[in-house]
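What you see is part of a larger complex, with each chain still in position.
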């Protein structure tokens, strides 16, 4: 079968691979729509995960089941499914402890295009189908559904980690697709005032439609100062980091109230350390909690997010600015994610 | 001054009272808009709080400050304020423990028209103004603002106690004004599917506009069975009780999943006990948590809810079906709350 792969760091393209086979609990899925992610760019062009050879890229897909293992109970060939980017080993001590994302090892709930072939291929393998897949309702378009698999669960997790109280104030740093879903997530946890830090107009427009109330632009000075000035020097109750480099932690802590929370869902790809500013962190005593984590995956998570879409709470389809028809456009879509033109939020490839 | 009072159980009317005076931390407020509450009816006509004589009724008001004590720092005469129904003693052990509603004694955060004169008078007294009042932004209409003081904080508290996870399912039992705000609160905590149990069309319409997805009508059979049937026998993650008598606990527990939560914000006025159904509660082992509590009051709570309104998250003004102009209509408004005509949700009296 054909696989759109990272051949080595810096080189991507279509290669021929064996069609995967299903273990007794697994499924083989044919993608219907896929989306490249910034982390595909990190992986393929910057070696973010280290050296990989001939590994199929991609971890955002909705598809159709073509084969299931003998012990799969709830799914059958022909079913249309949402496939989470995170497909953990549910039989692990870490899942017993509430952290399936780190099943067996830190971050190892993330398998696709990390230490296993991804979803940009004619077929891909899903471990533990009953525990990791969710049925796609007819009424949700493919382009919208593929946003659930990673962007929505990640952005919403940013809001979940942020301990948002009803009516409290939140700042979301970065309004790429994850940041936008973090805005929507903050809205869905009951945030009152929502600051967003960003400058691209199309993203600002979507952010506002998701509930952003104040826009902070780097070009107008120190972002933490701007938030402090807008809040009588008090700062916000919660900050969600959804972009930028490690230095952003300084701004995030500075703009947070004592007793507040800094939540991170950004992948920090470079730098030895992430700096907590000592004075603004109250010399260790300010009760400014710092959290960060890989998005939840698995079936229940997908089912709950599908309900968010199905019942019209939030429309993640707004993220999709570019739609390509035909798997042949995979490279074009991926490179678009690399170039990030001004009008891009997320591209989707409809497979056939 | 004139006070609209409960003269004794069963008798209400205007009486003459001394104008209250402010202690050093207190404020005297002139009401601008008030709303009668079902609990005023319980208190005045059913003796819900026991015998009371010549007590001013009412605990839902927005007003204008006319006097402040010498130590009040953040408010001055002329300020327009939202006055919470619950005005606790913040200097109490219970507030230190996180339960200001029960400052000094169970439920004693509730003072107005309970063990102190209420707000249906030319002037009323507010203890600890800096800790209990919040400024009313110009852009919020009086009729909307008065809904914040009790209905919104109560309904939202139902949602807060219900441990709602993003995308989870919720059932709200009772869609009077508190139940409607519970629906809005569930929406703001990220509920997916929201069942409402009720039958009045105007309430159903508002419930849907706040996010209800399924309507359950008592007339169509056992309400718990209906919810179970609609959820493949699984039940919902959370139930919020916002109406009905004590027997409702049986239905609430029955329609809740193991691991789910039953949250109560209904005032149970009658009966010796509230029955938990043994089998459906897993013989004590089902992890179906039962919670219930008086709404939060005080300044911070009001400020956060004001932001919910100000930033357009939820419009509690939708509850207001009847507006009366002139304090002279106070009795008419109260009796309307007693009669509960089909088109009523909440009446508001604009004082002048």
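Per-chain numbering from 1; labels A and B assigned in written order.
Assume a contact is a pair of C-beta atoms (placed from the backbone, for glycine too) under 8 Å apart; a residue touches a chain by one contact, two chains touch by 3 or more.
Fair warning: this is a prediction, and the values are worked out from it, not measured in the lab.
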| item | value |
| --- | --- |
| Copy count for the complete homomeric assembly [2 present here] | 4 |
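Here, only the chains that are shown with their structure count from here on.
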| item | value |
| --- | --- |
| Inter-chain centre distance, chain A versus chain B - centres from mean C-alpha coordinates, in Å | 38 |
| Interfacial residue positions of chain A with respect to chain B in the complex | 156, 159-160, 165-169, 185, 187-190, 192-194, 211, 213, 303-308, 310-311, 313 |
